[in-house]
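Structure first, then comments.
Left out: one protein chain. Kept in place: all the others.
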Amino acid sequence: MEIKDSYKLPLSKERVWAALNDEDFLKKSIPWCEKLERRSETELAAEVKLKIGPMSTRFTGSITLSDIDPPNGYTITGSGKGGIAGAASGSAKVKLVEDKDTTSTTLSYEVSAQVKGKIAQLGSRLIQSTAKKLSKNFFGSFVKQLEDMDKLK
Amino acid sequence: MSEGIGASVTRKEDKKFLTGKGRYTDDINRPGQTHAYFVRSDVAHANIKSIDTKAASSADGVVAVYTGEDVVADGIGGPICGWVVPCRDGSATKEPPHPILANGKVRYVGDHVAVVIAETLAQAKSAAELVEVEYEELPAVVDLEKASSATEIHKEVPDNCYFDWELGDEASTDKALKSASRVVKLTVRNNRLVPNAMEPRAALAEYDDISESYTLHTTSQNPQLTRLVIAAFMFQIPESKLRVVAPDVGGGFGSKIYVYAEEAVCTWASKKINRPIKWTADRTQAFLSDAHGRDHINNVQLALDDNNKIVGLRVDTICNLGSYLSAFAVSVPTYLHGTLLSGVYDIPAIYTNVKGMATTTAPVDAYRGAGRPEATYLLERTMDAAAREIGMDPTEFRRLNFIPKDAFPYQTQVALQYDTGDYEPQLDKAMEMIDYKNFETRRSEAAKRGMYRGIGVSTYIEACGIAPSAVAGALGSRVGLYESASVRVDPTGTITVFTGAHSHGQGHATTFAQIVSEKLGVPLANVDLIHGDSEKNSFGMGTYGSRSLAVGGAALVKALDKVIEKSKKIAAHLMEASVEDVEFKEGKFAVAGTDKEKAFGEIALAAYVPHNYPHETLEPGLEESAFYDPLNFTYPSGAHIAEVEVDPATGVVKVVDWAACDDFGNLINPMIVEGQVHGGIAQGIGQALLEDAHYDENGQLLTASYMDYCMPRADDLPSFKVGYTNTPCTHNDLGVKGCGEAGAIASPPAIINAIIDALSPLGVTDMSMPATPQKVWKAIQDSQSIAAE
Partner (left out) sequence: MYSTKYVKPNSTPEALEAIKSLSEGKFLAGGMTLIPTLKQRLASPDGLVDISGCNLDTIADEGETIKIGAMSRHVSVAESPVVKKAIPTLASLAEGIGDRQVRNRGTLGGSVANNDPSACYPSAVLALKATVHTNSRSIAADDFFTGMFETALEEDEIIESISFSKPTKANYVKFPNPASRYAMVGVFVAKFGEGVRVAVTGAGEGGVFRHKEMETALSSNYSSDSLSSLNIASDGLISDLHASAEYRANLIKEMTKRAVV
């Protein structure tokens, strides 16, 4: 399963990179995030209440940052346990490429997702669509926050 | 109308089943009963770093929580392997431990990690959520072809290979391949299936601390063997201290042959808590933990001479046996598969090599047909591929290579000796039933409707009536495969039959009674069958491998012969005649040449009220037992022809017609036989078109419910045309061969051959199972894009 997309932002690479490392930004971007606490430079504890149709399950886990290459990108991985529902993890390789004139940056991502337990056993038809949707929600709201902030300035 | 052999009487058991009065394991409840729920691994492969059961143990209603450590502490062993084979290098089959609760490691999603026992099932489930298991994940091993170089699953199993076995003469086969004028090569995959018995597995275990004995009610095809394995091998308690009862069993297809962790855990724990424990699988647990079926990859090379006669066959197989070796897992791809590779054909040189691999998936074992469907599939697919290559009609090519009818008994190059058979008439009849000769007219008519119509043949053989114990023993079986029967005649002449076979849908209460009715001339209503209870029945080997009638029925005939023999002596005494002059016919004992006769009931009464009785030479009573060990396998065979129509726009394959002509020897109840044929074909259609157990690359089972695992439904099936030929089995008294698995063995290659035939005008030459609409559509698209290039 491969999920890819990209966004063009009217901001410098450094500005986008800073946001990618700002936990408030991340918290607001992670769909249904209820809790996000930094544990270390590269790890945050997270709690997400995921609602897919009638299913509603709280996942507790972590967000880790790896392959950090400032300000060009990193891999952000979220993984959580949803109790009886099983477990889920998603990993996004994020790349930032600045335009030649440095006025805008293209953020591109590539996501791979994995589910375990009951959600895999019962919900296989929804795995890919859900992973896509969550990725879109995350990057969509991340980008929107940045744009809004830019407008406010 | 006769109720004896050959009569299509309605089934004695159907009233209770059709009115919902069947009594299954889950219907039984005991005072003080608790409920078990298993904590299962949701990862495919991991070391267990820790299990914290504290919170669960103190949760509402929880009676006990146990883990693998408790099992080890009590010295409880795991299920054993019932059949092993030697490897090519002289080493033995690798038999890793199979703990009933994980011992430091989990090896598939669904593996049993802990059990929670509580007052109610809901409480057990809630507490199970509180069991914290910390895993150190290891790479999953899912891809069968890469298993040998993947992460080691058991330290006892190097290269994840349980065994590397061979059969036949490699040198002469390779020589035949080398000197052949043509070698047809084909690689086929036999898709992995989940058995899906209608009744999920269940157990109800209790311990009586006065008699110090256990009683286990469970969903088993062979309760006697379950008792032996649990008592002697797992618990090491006197066998007499365990009673195993399998009440009504709602289907099994092989999956209920084996002892599983759940019933052993419940039995063990029932003593620890001194209360009855019930466990019933839900459907997804069944998907995860019932032994799966099939999952082979076969590389086939078929050598032909200038006259299109087969001169050699080589088959190299790797098969997926999953995370642990289930009881008969080793026998299925070896002696139930390799020995069938000659099919119905005269093949002078055959060699096969089979590698049984470990993966981090559910254990794989026998499933309806067990090895024989895989052998039939690869052979019949190759026969069609060869016929297409040489441009010969597939029925003509088969005919050319059939074992001639005067060649019986026929010794194959793969150990078996077929006692009897006649294959041409089967094919003739099936071709006539489906109107083979006018097929092209139907193909053109379909083409006018935009549909691709195809016809596919499968001429199969199977080895049933499992099995002669001495042969099985020599081939690696650790059990005997005889069957037992007792006939108890009551003083009024009614009869109770006890058998070690156990019906899980086959209709034994009817067919066994028909045999009694035929032999003793008593009405069917006077005969009852008792089976499935180790306390009531003599030791027997249960029901699988189409053996109940061919082995259990033959044992029954032997017991009935003893009853008749004794009755004759009693009759001779009563009628003051010599035994030699007493004839038994239609339920009456008569003195030859006189009008003196005694009804069977009168003899029974005399046996139990022995006022006038030859006490000097005869014991009172009329009750006889017999054990029967078959002399050979039985060899049902047949020709199945499928017609399909493929919709090129959607890839949907519709099975539009079906002719089956089978030789099962004599038929006891043709209606029941027809039902077995229908059910078998339906399952074969399921395998060929619909069913597929799919693990993702992380070892998660994605088809673990009916949302994604596709079972055949009535509207997937045509109306079957069923016919028979008969060459009676030469070595059992009933002349029967067995019919339970034939449909599932014969049908998959017939369908796939038909699909390839339908699509051959488009250049499609291969199709894998299941031929789903998407797959068929894609094959059409790909062939068209190749054509366009």
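Letters A and B mark the chains as written, and numbering starts fresh at 1 in each.
By definition in this document, a residue touches a chain if its C-beta (ideal position, glycine included) is under 8 Å from a C-beta of that chain, and two chains touch if they have at least 3 such contacts.
Quantities reported herein were computed from a predicted structural model and do not represent experimental measurements.
Asker: Have a look at A:18, A:33, A:55 or A:97 and name the one touching the chain we're not showing.
Answerer: A:55
Asker: From the list A:45, A:84 or A:149, pick the residue that touches the absent chain.
Answerer: Final answer for the missing-chain contact: A:84.
Asker: Using the definition of touch stated at the top, determine which of B:521, B:621 or B:773 touches the missing chain.
Answerer: B:773
Asker: Please give every residue of chain B in contact with the chain that is not shown.
Answerer: 122, 125-126, 129, 649-651, 690, 694, 702-703, 706-711, 772-774, 777-778
Asker: For chain A, which residues touch the unseen chain?
Answerer: 52-57, 84-85, 118, 122, 124-130, 132-133
Rule of thumb we're sticking to: only the chains that are shown with their structure count from here on.
Asker: Mind checking the centre-to-centre distance between chain A and chain B? Centres are C-alpha means, answer in whole Å.
Answerer: 49
Asker: Chain A touches which residues of chain B in the complex?
Answerer: 42-43, 109, 129, 284, 287-288, 696, 698, 700-705, 707-708
Asker: In their shared complex, at which residues does chain A touch chain B?
Answerer: 83-84, 86-87, 114-118, 120-122, 124-125
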